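Removed: one protein chain of the complex. Kept in place: all other protein chains.
Showing subunit A:
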């Protein structure tokens, strides 16, 4: 179980996260939405210590970390080994073939033997529909394929949580769809996920829980039906803008 309390983070004069508290339930998909620059990506990156919040508490299983103090690198490594990040820009390792991208973590972090890692990687590539791309380099993939490899790479670590930072924002709708199908499948298998996205149609389908962030604060924290049935005018405006429903008027 991942839980944060009073997380704060400032960049210069800008307060990116302003006393954020919430929980991310296990085996569920939590979707974080909000306008650009609201702090939702910073929140996600803080969960994996790619950003270091200045204060607050971070609870992960038995760990209780006081963020106002320096966090040891062994603690950060421990958390990172159990949580994976999927980036908007894929960030595949360009010098390694697709299957080696997936095998890299299991071999060099989990210290699995090469044969086992390769077998698992091949299965994961088949799962994301890319079995035939195992031996090509990332430069030869489309964006949708690259992101599916990145998802396979994160699954190979058998993480407790996968954090996805706008995983489909760089893709056109057709390629986005192939990535979203994979994510829906993973969500059905009860993989704990936290997804930052602008795609509300996808959020509606995949989310068990939705968090709406604006100006570094949480404006809504609840179930998917409650979010879309809200009477909060700010959230209604956001939903109508994101779904282009105002265009018809």
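Some observations on this one:
In the analysis below, a contact is a pair of C-beta atoms (placed from the backbone, for glycine too) under 8 Å apart; a residue touches a chain by one contact, two chains touch by 3 or more; residues count from 1.
Basically, contacts and distances are computed from a predicted model.
When the listed names "Anti-sigma regulatory factor", "Aspartate carbamoyltransferase", "ABC transporter, permease protein" or "2-oxoglutarate ferredoxin oxidoreductase subunit alpha" are checked against UniProt, the chain not shown comes out as "ABC transporter, permease protein".
From the options A:81, A:127 or A:198, the residue with contact to the unseen chain in the full assembly is A:81. In the complete assembly, the contact with the undisplayed chain comes from A:142, out of A:68, A:142 or A:223. One of A:75, A:91 or A:240 touches the chain omitted from the figure, and that residue is A:91. Seen across the whole complex, the unshown chain contacts subunit A at 48, 50, 77, 80-81, 83-85, 87, 89, 91-96, 104-105, 108-109, 136-140, 142, 150, 153, 157.
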